[in-house]
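Sharing a structure below in structure tokens format, with a few things to ask.
Every protein chain but one is kept in place in this view of the complex.
The letters A, B and C name the chains in turn, as written, and every chain counts its residues from 1.
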Amino acid sequence: MGNTFGQLFRVTTFGESHGGGIGVVIDGCPPRIEISEAEIQRELDRRRPGQSKLTTQRKEEDRCELLSGVFEGKTLGTPIAILVRNKDARPEDYSEIARKFRPSHADYTYEAKYGIRNWHGGGRASARETIGRVAAGAIAKKTLSALYADFELVAYVTQIHEVTAKIDRSTVTMNDVEKNVVRCPDAAAAKKMISLVEQIRDAGDSVGGVIECVARGIPAGLGEPVFDKLEADLAKAMLSIPAAKGFEIGSGFAATQMRGSQHNDAFETRAGRIRTTTNNSGGVQGGISNGEDIYFHVAFKPPATIALEQKTVTTSNEETELVARGRHDPCVLPRAVPIVEAMAALVLCDHALRQRAIAWSVEALNR
Amino acid sequence: MGNTFGQLFRVTTFGESHGGGIGVVIDGCPPRIEISEAEIQRELDRRRPGQSKLTTQRKEEDRCELLSGVFEGKTLGTPIAILVRNKDARPEDYSEIARKFRPSHADYTYEAKYGIRNWHGGGRASARETIGRVAAGAIAKKTLSALYADFELVAYVTQIHEVTAKIDRSTVTMNDVEKNVVRCPDAAAAKKMISLVEQIRDAGDSVGGVIECVARGIPAGLGEPVFDKLEADLAKAMLSIPAAKGFEIGSGFAATQMRGSQHNDAFETRAGRIRTTTNNSGGVQGGISNGEDIYFHVAFKPPATIALEQKTVTTSNEETELVARGRHDPCVLPRAVPIVEAMAALVLCDHALRQRAIAWSVEALNR
Amino acid sequence: MGNTFGQLFRVTTFGESHGGGIGVVIDGCPPRIEISEAEIQRELDRRRPGQSKLTTQRKEEDRCELLSGVFEGKTLGTPIAILVRNKDARPEDYSEIARKFRPSHADYTYEAKYGIRNWHGGGRASARETIGRVAAGAIAKKTLSALYADFELVAYVTQIHEVTAKIDRSTVTMNDVEKNVVRCPDAAAAKKMISLVEQIRDAGDSVGGVIECVARGIPAGLGEPVFDKLEADLAKAMLSIPAAKGFEIGSGFAATQMRGSQHNDAFETRAGRIRTTTNNSGGVQGGISNGEDIYFHVAFKPPATIALEQKTVTTSNEETELVARGRHDPCVLPRAVPIVEAMAALVLCDHALRQRAIAWSVEALNR
Partner (left out) sequence: MGNTFGQLFRVTTFGESHGGGIGVVIDGCPPRIEISEAEIQRELDRRRPGQSKLTTQRKEEDRCELLSGVFEGKTLGTPIAILVRNKDARPEDYSEIARKFRPSHADYTYEAKYGIRNWHGGGRASARETIGRVAAGAIAKKTLSALYADFELVAYVTQIHEVTAKIDRSTVTMNDVEKNVVRCPDAAAAKKMISLVEQIRDAGDSVGGVIECVARGIPAGLGEPVFDKLEADLAKAMLSIPAAKGFEIGSGFAATQMRGSQHNDAFETRAGRIRTTTNNSGGVQGGISNGEDIYFHVAFKPPATIALEQKTVTTSNEETELVARGRHDPCVLPRAVPIVEAMAALVLCDHALRQRAIAWSVEALNR
């Protein structure tokens, strides 16, 4: 009972990696938002495996079908259902995992929780589950653009293993990000990352890294203290992504080594508006957006599937060894970029609608 | 509309720092759990200001009153309401903040969101708001103890500014934590932390740090993929705490620099049970607890209130300066320890009840 | 876990009839709505027992205290907590019900559900629980008036036992309703009702009846198909009131004996607006308000507490007899009028905010 996200822009995903298909129902999308299958497909293609040699070579076409909620190119205000069929199922690849729990995968925990699991693949724990999120995110982005003229949302890889990038977060665009296969807009770092991932892949191993995401053009006022603070909902959204291990807003963990006098963002007046001189807050103060760029980082662990032999136990509690077969990613970061964007869009869109509900003036509504 | 936390063990807090009082309503607590005002008060006393020279010298008695939901020492299954009166209000201290936005506080964002704010203090953004969370956490802990015989929950300070501690997370107890005023069970590090905080306080500045929290005795099976993964709800809970900037589960950000072969937690059989040899997962795999210790870190920024002059703007958009007066904490970490514990208990208790609802066997229920 | 009502205007009540007090927390009320304790008290006084000889002679002062969420006479957008202390507790009156289940009361079902109950009175099943609803309803009414200039909400008794009234629902006002102690604006019927209730009371028995409620000035567009249709949420709201047994919207059960050609509400144009010539729909079509008056009926059973001897069983499963003592209402209808209004206001206010969240134009928002 945890497959719905959001209070007003409400997204419910369904589907296992193997079975009839993967999809999503979006309830609460405002009416009259222009959206097409092509726009949704564009985002899904960014998430799709097989985009480059860095990612798994599975061929998943992942064609989306818009089943309901859109009429003559516009949302109806009714539930929007999107379905992507499963095609490339090869259950024989998975016969071993029917009886051996893969280390740091979810096989054991699903078995413990439900007393049953679909061992024809990763089930709901498969990265394939994120298709529904990305499709919903495409619609959330369109809605946010309809609400806020200056809205922009960009995510990108800033670190893979020990290679870090230098990126100007206030100007970077999605075009910059899409220029290379690791989705790192620092060309020099990207080159090193690519070569590192290839080397790791050849060694049968895997690596993790960090994604940064920035949202621009969000007005002051989004976020619902005390529990549904904007950063709290962003944290939840990000930690719900497979392989995510950490989240930080603004200065994040670095703030723990700063003094208050260094960390505080002084207010000033710029172009007639109240602004901050620095942005250690990451665009959120007291759980509410302050009109500055909202930015945060997400840490991803190295993928659990590796080609090296590992110790594990069987479903009958006997110790054994496992060598992963099948086609997998040595590094999830590049494909996680559109997922991070999608989840950020879901949070922002939900909070945009929540703020509209209580906006105390038309001006407040349109800020 | 963000003041309720949890799906089944449902906590709603209310109250500003100034006004009639602060409190909480807990709906969904199972019946027949033993609880007393004294047990709740004990937790509130750990959160209370004025415990040591390190924290604000405000005298807040913070006596809780159990208004409903408990009868002859046991929960009724009906809503439990707890009220703590506000007493030490000195609105004159706050006259300046009626017209000047304090940097990195929530004055500006509340004004932008609601078009009104209670400038007699920090309103809902005050740390005083956490009283309701801590009271509810006391009841969540009792419920978890009733459900799981081996349940233990301990949080402690592992870092203040650049001083870090060395703590054995698998054995540390609350007694160890309560031995010193910084709530750091490493005595040597604690001593350095205390002297650092005193020095920072005397300089009119503030510092942040890191709290680690570990939950032991939680069975495999808690957590509701894909959005309400256990670490996702923990992340949300932690980022909803005032001054929290980051969260990481298990290996966290460190995982970004590990290889899969280093990071994976191999399974083995110990004492007839399936266990992992390492615990980089932090007790959660695929969003579901795996029976190992659950642990995570929370990053806290330095408090925004400092005694040094800062640039800011007035409510009429004019640039000005501000020097904080009043009584404040140079470091929130020690007092944040019981708050982190409380929020962790709320998440775990909620997920324990959610798992009971679908448990596929009595054994599954009682694990 | 059923003590919260509403999605955006979210009301959580707490408190047993005996214990520290009864109250409510309202989360999601828009900011800057003017409200005072006096306005809330006025509604509570209409609900209070002891208003006339027709109702229980318990003296409950029921003074409300506004604990939070209001500042200088306006809502802050933060949770509004309201507390009413319990005063007139006389547990000795209730010693018998500690061991005997009162027929058609909730003693047995609470015991079966929770394995424990507060037998110092009716606990949460007491009509006293509705204090929180009425207090919240007062704020919902103010919010609706702020949103819709022509908003009016009036409930009144149309039937007690076999005495029925004739009332023009399109013009009746609260003043008309408050003119007599049975809250029936048909003076002749009211007189008969009063004499009937007195006679029933003297016989130690009780009677039920019907309340009609009409909301005027609600624009077209409120209601969220397919499950949260306006009439569905109204039905839930009404059936959650103690002693309510039935609900019908518009033509209701009478519609079952009409033909489609009689029942359909033809559209016409009046004063430039689309209107219906009749209103069998009760102001709701397809679950959404159509701009006509919204009206519905609620059936109430005769109160379970009577002064006549009844058969029952003890908590140890032995058959026995019971004669109610204590002070009780022979007819709940007059006091239920403000409760019906309050619940209707909660539903309408919640849906007003929900519609604002997705309103597709500023005009749509302000209709």
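The working rule: contacts are C-beta pairs under 8 Å (C-beta built on N, C-alpha and C of every residue); 3 or more make two chains touch, one makes a residue touch a chain.
Being a predicted model, the structure only gives us computed values, none of them experimental.
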item	value
Partners of the unshown chain among those that are drawn	A, B, C
Which residue of B:28, B:137 or B:185 touches the chain not shown here	B:28
Residue numbers in subunit C that touch the chain omitted from display	1-5, 7, 13, 101, 103-106, 108-110, 112-116, 124-125, 129, 159, 161-162, 200, 205-210, 219-229, 231-240, 242, 244-253, 255-269, 272, 274, 276-277, 280-282, 284-291, 299-306, 308, 310-313, 317-319, 354-355, 357-358, 360-361, 364
Positions on subunit A contacted by the hidden chain, ascending	1-4, 8, 10, 12-16, 19-23, 25, 27-28, 31-32, 65-69, 71, 74-81, 83, 113-118, 120, 123-124
Where the missing chain touches subunit B, by residue	7-8, 28-32, 77-78, 225, 353-354, 356-360, 362, 365-366
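Convention: only the chains that are shown with their structure count from here on.
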item	value
Distance between the centres, which are taken as Cα means, of subunit C and subunit A, whole angstrom	45
Chain centre separation (subunit B, subunit C; CA means) in Å	38
Junction residues of subunit C - those touching two or more other chains	8, 28, 31-32, 77-78
